[in-house]
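If you scroll down you'll find the structure; I have some questions about it.
What you see is the complex with one protein chain gone and the rest in place.
Going in written order, the chains are labelled A and B, and every chain counts its residues from 1.
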Amino acid sequence: METFGHLAHGFSVAFTPVNLMWCLVGTTLGTAIGVLPGLGPALTIALLLPITYQVAPEASFILFAGIYYGAMYGGSTTSILLNTPGESATIVTALEGNRMARSGRGGAALATSAIGSFVAGTIGTMGVAFLAPIVVKFALSFGPAEYFSLMVLAFITVSAVLGSSSVRGLTSLFAGFVIGMIGVDLQTGQPRFTFGTSELLDGVDVIIVAVGLFAVGETLYMASRRYAGKDEIVPLKGSLYMTAAEWARSWRPWLRGALIGFPIGAMPAGGAEIPTFLSYAIEKKLSRHKEEFGTVGAIEGVAGPEAANNASAAGVLVPMLTLGLPTSATAAIMLSAFQSYGINPGPLLLTTQADLVWGLIASLFIANVILVILNLPLIGLWVRLLKIPAPQLYAGILVFATVGTYGISQSPIDLVILYLLGAAGFLMRRFDFPTAPVIIGMILGPLAETQFRRAMTISNGDWTVFYRHPLSLTLLTLAFIGLVGPHIWAYVERRRLRGPEHVPGDA
Amino acid sequence: MLNRRRFLMNSAAAGAGFAALHLTPAFAQDAPQIQIFVPAAPGGGWDQTARAMDQVLRSEKLISGSQITNVGGAGGTVGLPQFVNQWNGKGNALMVAGMVMVGAIIANKSANNLTQVTPIARLTGEFEALVVPAASPFKTAADFVAALKADPTQVPVAGGSAGGSDHILFGLIAKTAGVPATNLSYVPFAGGGEALSALLGNQVAAGISGFGEFSEQVKAGALRLLAISADKRQEGIDAPTLKEAGIDVELFNWRGVFAPPGVSDDDKAAMIKLVETMAKSDAWAKECKNRNWTPILLTGDDYAKFVAEDTARIATILKDLGLA
Partner (left out) sequence: MSTSNQQATPSRLAVPELSIGIGLLACAAAVAWQTLAIPVSPLYSKVGPTVFPYITMTGMVILSLLLIVAALRGGWQPEEEKETPTDWKAMGFVVVGLLANLLLIQPLGFTAASVIMFVLICYGFGSKRPLRDALLGLILALAAYFGFARALGVNIGAGFVENQLNTIINSIISMLRA
């Protein structure tokens, strides 16, 4: 097959000592910036763009690819250990991963995340190499109507993470909608919920919300019950790495996560967050260890979303390399790096710059291998972070959160928002409101709104677009089954026996 | 194409250079140090302008180094007050801004505006392009305008954010065609990639954006270029200007530099000279070519006059679009 020849050639480009060095620098740097909330791969690559004046295109793209993949690994490490997601794509990882870390399985959580990322990253990169033309055709068939239907499906699916009470879960979700709507309305350019502040015109960054609710909220909560002597962190219980049972519970979620992440990542409005939500919800539904979700932490809830986010990172490269379409901030910056070499990214990129593109794809494979080699031995070291005494650990987390939020924007308003959300997170924890739906609402809400309004504008107010398009209709049907199915099933079940009606947990 | 040797030579220095990448050169030189204020996050057009300037100014030995500060947000209206107040009187400072900021100042009803800063030079512009999917029935810009006149609501047009340069151009085209701006079916997208995919997926009738966003798709035959908004025909682009197509509109998404308020006349003159020398260098011409920027140099008072005129024109169209 022709692709293999190209790929072999790509490896010959990437496998020079110098380029391997760039790959190593990139993955290390990527891991480091992935750890910091607020400092993501897009910003880092933007700041490193001047390097394109000094080195060959191959070298800089290999560096950037390393940063891109590395950030995904780094983001999960802090999500799991410190409940402080470094990247928006790793917010979901914190839900179960941090629970696992607290109950002594942090090593296993880090291992499943690293290996899952490797597996999914490799599957995704193979997808880029072999399936790109097909996937891109599928992705382009998604118009606003299809996206809206996909959002409806996502809402229904993720309602599984709403927690123990649907009223409180929905309250959290609606709070997320409100936060998501802050800023200039994309469709009409009008400011919404800004209270006249120009800093709010661009909206609130999802990472600030996640770090505020999770990390700051948790610090306040822990302080408030310092004498209770509960919620002690157990640094390590049992084996450092994964046990046989944990392997057995991980591999299916990895594959499912990769299959969800890759195509959604390839969609122009897909992103990395939605596949992680979907994967989490699906794993929770399918798991035979539901009682571990939200309590001691279920490994499926880490393995699936982690695989999904790395596969979607690969998916993003599909429209970028085949059509020159930047569908994420990182892809857009990488494309502008192409431009500073005088290369115009577009549908002809693959033919005119075959060396570069295949070298880049090969270096993605290499980056994945380097990252897993880099991360697995480090797990032992990372887990020791949990042995830091509580005062210094929590104080450190807050310093960390500050670097990310203030360091980049230099806006005290961001800190005010961070701390207010921390207070909200504290109250939510005290009064048993789940925090994850806030994040879900904030990401899915505005997307659903935008796509709905876009579809209505394009169709000139014709509602039928949502079921006239076959793809959209399929998605809506799936959503309907998802909505009605469990109720019918639950009704049948309830008639058989009266189960427990209140399941605690799911903070 | 690159051969292996050049590749290795380039890369050999890079290993050592990487660590020192962001350290400004410590050695003293006669050339001045300058500070560039970018009222946008790293990576966007203004930031790239600043970084390209830094590169050219240093390679031409016009400055010994520069320091770039990014304060992003709200089309530059978060950074502008800071430049006006905290950078007041700094003779070695420049702010990158452009048409997008003019629009944002009006739409956000910002308290500060570009009359408060000192215009130095307009550097580059990107003209816009009107494109349709390859399968579209529109063959010329006239076809497009005719359909627009018949029923604007049936001609959904994709572009960048509401009130941005793409939207403004659409408004201007409609205005010359006598179509009320409020009837236009404009579908804003957050990024170029998303708007492009809507065009490639045949979800909208036409698209308006910077020429560079579409050029490769046009070359590959996936999109048809109906017209460009430049002042004259461009070399290597097989499409009329809007004016040639009978639509009396010309629009550049321009970018330029401003000094802070309160700088001395000497500083201002020196800065204009510095920027002018840079803009006339071969290195700058090469940067512009790589990035699809059209060099449209205009300095000092002429630039100030241009900014004032453009502000007035944009204010009118934004009012028509209900954004001011």
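Operating definition for what follows: a contact is a pair of C-beta atoms (placed from the backbone, for glycine too) under 8 Å apart; a residue touches a chain by one contact, two chains touch by 3 or more.
Please read all numbers here as calculations on a predicted model, not as lab measurements.
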**Message:** One chain is left out of this view; which of A:Thr435, A:Thr457 or A:Ser472 touches it in the full complex?
**Reply:** A:Thr457
**Message:** Among B:Asn85, B:Thr115, B:Thr153 or B:Thr176, exactly one should touch the missing chain; which is it?
**Reply:** B:Thr153
**Item:** Hidden-chain contact residue, picked from the options A:Phe174, A:Trp247, A:Trp382 or A:Tyr467
**Value:** A:Phe174
**Request:** Determine and list the chain A residues touching the chain excluded from the picture.
**Result:** 32-33, 36, 39, 44, 47-48, 165, 167-168, 170-171, 174-175, 177-178, 181, 185, 187-195, 216, 219-220, 222-228, 230, 389-392, 394-396, 398-400, 402-403, 406-408, 410, 412, 415-416, 419, 422, 427, 430-432, 445, 449, 452-453, 456-457, 460-461, 502, 504
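Here is the rule we use: only the chains that are shown with their structure count from here on.
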**Message:** Counting only Cα atoms for the centres, state how far chain A is from chain B in Å.
**Reply:** 32
**Request:** Can you check the complex and tell me which residues of chain A touch chain B?
**Result:** 16, 18-19, 21-22, 25, 42-43, 45-51, 53-59, 139-144, 184-191, 198-199, 201-202, 268-269, 319, 323-327, 329, 331-333, 336, 339-342, 344-349, 355, 409-411, 454, 457-458, 460
**Complete:** Per the touch rule above, chain B residues touching chain A in the complex are 1-2, 4, 6-8, 10-15, 17-18, 21-22, 41-43, 47-48, 51, 54-55, 71-74, 77-78, 107-108, 110, 153-154, 156, 161-163, 167, 185-194, 196-198, 200-201, 203-204, 212, 215-217, 219-220, 222, 289-292, 322-323
